[in-house]
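A protein chain is absent from this complex, but the other protein chains hold their places.
So, chain A:
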Amino acid sequence: MSTTQKKTVYPYIPNSTPQARQFMLDAVNAKSVDEFYADIPKHLKLDGLLDLPAPKLSEFGLKRHVQKLLNKNTSTEDNLSFLGGGCYQHHVPSVCDEVNQRSEFVTAYAGEPYDDHGRFQALFEYTSLMGELLEMDVVNVPVYDGFQAAATSIRMACRYTGKRKALISGAINPDKLKMITTYCQADVDIHVIPVDQKTGGLCRASLKDLLDDQTAVVYFDNPNYLGVIEDGEAICSLANEAGAVPAVAVDPISLGVLAPPANYGAKLVTGDIQPLGMHMQFGGGHAGFIASHDEPDMVMQYPSRLFGIAPTEVPGEYGFGDVAFERTSFEKRENGQEYVGTAAVLWGITAGVYLATMGPQGMQEIGEGILQRNCYAKQQLSKLPGVNVPHFDQPHFKEFVVNFDDTGKTVAEINLALQEKGIFAGHDLSADWPELGQSALYCFTEVHTQNDIDTLCQALTEVL
């Protein structure tokens, strides 16, 4: 039996054949590839091979290996899920996947507006569709996620006003506040507006106290992290009267039924487009948008790319390209606005497909359906013994706080028991929101049927 080991020819590496390697070495007059690494000092060169697991060389072997790992997961298709808190289970229309799995988009990157015309047009359409949803004229090419968009909107407002005091609603995801704090530390003084415990909304009296003529921006989420729909008009009016920029983060899927923030006075609007056609992917489906009116002083504050429409030399032909590119760090390095890099373009294209598919009717119906399910769920849950909905009288869009203090059980105990019944219960708020006691954030979207909600209530009755 021969013991000579055959060299592996790798399917992803055409020139991994011995013949190709030799042909190229000869062509460049080199004895071995070591010559190309001659500039790397000997003591920096790795001796031998990396310490890595043995490879699964065959595609089938690899597939089996990874599937085995993935099969250890239980997904929201396996279980009934009521998790929200910034990442949402919605139906993803089949055309969204069909388009965003197209190799032409998946494997493209940074081609020119000519050979990559399709990408430019799809992104211009995405910003145009978002512009209609938001009733704003300027929308950026997506940034990393809603957190990043929020942090950038705060910095934009500070540059725009020339001030550094930012008032941030306390009713936002605590992780988002962490992100904003780190991102803005050098140039922004951050003050958190407390949450009104009665309403679950931001405390307007505190906002009034904190506002002064040094305030650059008043930032809040609407609906907020606790699911409460804030009185956006009242908050934006206070900000505008003080000369501060009202910056609002919004769930875009709410905008078929909720007023776009521009209509109640917001000057900067941000959010996350994950609900618009992206699978949750353990948090991998996020992308952020930033929108404003078409005011040049504000437009010049964007760090992100902005794609505009323009004529070509052929009448009737649309072309697209970068608007005011010299704002960016690509053009001006540290003298550009913040920074820009590879972020989440494919999700922007997908959200465009989503909005084009949904249309005005679809967006309105999905919003109404979510409001209805939340009304029903609130009523049903609050009927359960020991279960309270602390902000019951407030309007909620797709999630709300459910309190279990009177059951004598912790959320952790309840959630574990529900999980055993195949239910992912609402997100446990007790660590981050101790003032809410043993509370959880329950989310209901168009994917939930009456039976799903009743199943939840029945299961809760059994475990409480």
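Throughout what follows, a residue touches a chain if its C-beta (ideal position, glycine included) is under 8 Å from a C-beta of that chain, and two chains touch if they have at least 3 such contacts; residues count from 1.
By definition in this document, contacts and distances are computed from a predicted model.
Chemist: Considering only the chain that is not displayed, what protein name does its UniProt record carry among "Putative glycine dehydrogenase (Decarboxylating) subunit 2", "Phosphate transport system permease protein PstA", "Glutamyl-tRNA(Gln) amidotransferase subunit A" or "Ligase-associated DNA damage response endonuclease PdeM"?
Modeler: Its record in UniProt gives the absent chain the protein name "Putative glycine dehydrogenase (Decarboxylating) subunit 2".
Chemist: Looking at the whole complex, which of A:Ala247, A:Ile349, A:Val387 or A:Ile414 touches the chain that is not displayed?
Modeler: A:Ile349
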